[in-house]
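For this depiction, one protein chain was excluded, whereas all remaining protein chains were kept in their positions.
Moving on, here comes chain A:
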Amino acid sequence: MKTFISKKKSIILGLLVAFCGSCTDLDEELYGRVTPESFYQTDVEVLSAMAGVYSAMSFAGNGGNGWRVIHLGTDEFLIPSRSDGRWGDGGVWLELANHTWTPQNNRILSAWREVFTVIGRANAVLENLGNTPREGLEDEKAEMRAVRAYAYFYAMDLFGNVPLVTQSRIDPKNLPKTNSRAEVFDFVVSELNAAIPNLPSVGTGNNRNNYYGRITKEAAYSILAITYLNGQVYTGKSSWQESIAASDMVINSGGYSLPLNFLDNFVANNHTSPEFIYAITVDPGRNGGANNFVLRGTHDSHRFKYNLPFTPQNGFTVLEMAYDRYEDQDVRKSLFLLGPQTDANGRPLPRNTGAGQLVLVPHQNITNSAENEGYRLVKWQPDPSWVGQSGNNDVALIRFAEILLTKAEALLRSGGSAAEALRLVNRVRTRSNATPLATVTLTDIYDERARELIWEGSRRRDMIRFGTFLTWDWRFRTTDSPKFRELFPVPIIELNANPNLTQNPGY
């Protein structure tokens, strides 16, 4: 055969030159893809890599699967299965609400993946930044470590015992092993502390606008404060003083204040709020995420109330007890929808089926729920400039008010100044026209956090910290949950992919 080839070569050579440019070159053409070696040369290229990590953090506030897993099962959020077939979804939501979830629940899988996507992307960026010949990227590396630590905070909070991985590439021969929750706690704390010196402070210069959407020194301290506040849950050992110290770093930075109007934090143009310590940005007009709370959470007919260019899906509701926590004059109470519903001009809103006005009533039946059951929360205000079904409202993951309440709680729990705790709590209350408290107890703080931070991701943590998550009851929840429900299971698909993982007890 060899002889044929050699004979032939002279004949074909001419044709080859004409027909194909590079006949033995088997390198692949990249067509618009870049390689780690050639990228990260400019600041904006570095930022484009970090943007992917920040974008992945959106899970904690965007109302998607991860957000729902964080909120379901608490006394402030429900997705009832509607009698018109919506939101049944094979029972995945009610399973979460009823504390009967299994490792097969695909929304828990989503939550796991959303959390670990942040970690994986951060690891990849860190590795690539480490390999690039460019110097002087220490601040960016610190920033990525801080975001990764924040994601590990969520992993620790939801799943407890998770693998700690800082390598970008997972070695299939040496798959990550589960670390204990306490080890993850130590990792979160030490990573944040290591990153803080390199992070910019919002208190100095004009970092607020330029850095908006990124982790600052104060954001890192805030994560520390919240982590320490829950230290007893995570490690069995309290860390109130550390929480107070971290809170003070934020409060004393002078970078944050409470805007006079609570609602300013939730309007479409909320990115200027002086209260935001760390927020996920939403910019649907430029494919930069979506705020779909109005779409998911209001009734179909509310499109006439808010002049929406779409029909809402009648999904998210609040439990009645969440509404009942507020005094009538409390500004925060105005965010709820209940009773007879009217459009922007005061005309009655129609029901989907049958005649008559839409009247939102308490939940009657959560497995076969009528369209008008359940009070609604319109926390992120309808945005007049809709992009498709999405609003522009950014979602704060950490607001200054939470840090104030965090410090107040840590003070009370550690026997610190009750007067300062009272002042901090009242600072939050009076802003919203709630009656100032004369004295403050832990229960007051527990309730105040519920009022102030509803649907902002802290209720599950608070209920676990205050020991109510397993025992709270209402009409459709009459038995206590076993202790192991305070952690979500490792999703079965992840267990199969990595046999080194250990399932949480009870599952």
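Assume contacts are C-beta pairs under 8 Å (C-beta built on N, C-alpha and C of every residue); 3 or more make two chains touch, one makes a residue touch a chain; residues count from 1.
Everything below uses one rule, namely that contacts and distances are computed from a predicted model.
Not shown: a single chain whose UniProt protein name, out of "Cytochrome c oxidase subunit IV", "SusC/RagA family TonB-linked outer membrane protein", "Spermidine/putrescine transport system permease protein PotB" or "Energy-coupling factor transporter transmembrane protein EcfT", is "SusC/RagA family TonB-linked outer membrane protein". In the complete assembly, the contact with the undisplayed chain comes from A:L26, out of A:L26, A:L260 or A:A355. In the complete complex, the residue from A:Q329, A:N368, A:T430 or A:T471 that touches the missing chain is A:N368.
Screening A:Q104, A:S190 or A:N307 against the full complex identifies A:Q104 as the residue touching the chain left out. Contact between chain A and the absent chain runs through residues 1, 3-5, 7-8, 11-12, 15-16, 19-20, 23-36, 39, 44-45, 47-52, 54-55, 81-86, 88-92, 102-104, 106, 109-110, 112-113, 116-117, 119-121, 123-124, 128, 163, 165, 168-170, 172-173, 175-176, 209-214, 271, 281-283, 285-289, 295, 300, 309-311, 313-314, 352-354, 365, 367-370, 387-389, 491-499, 501, 503, 507.
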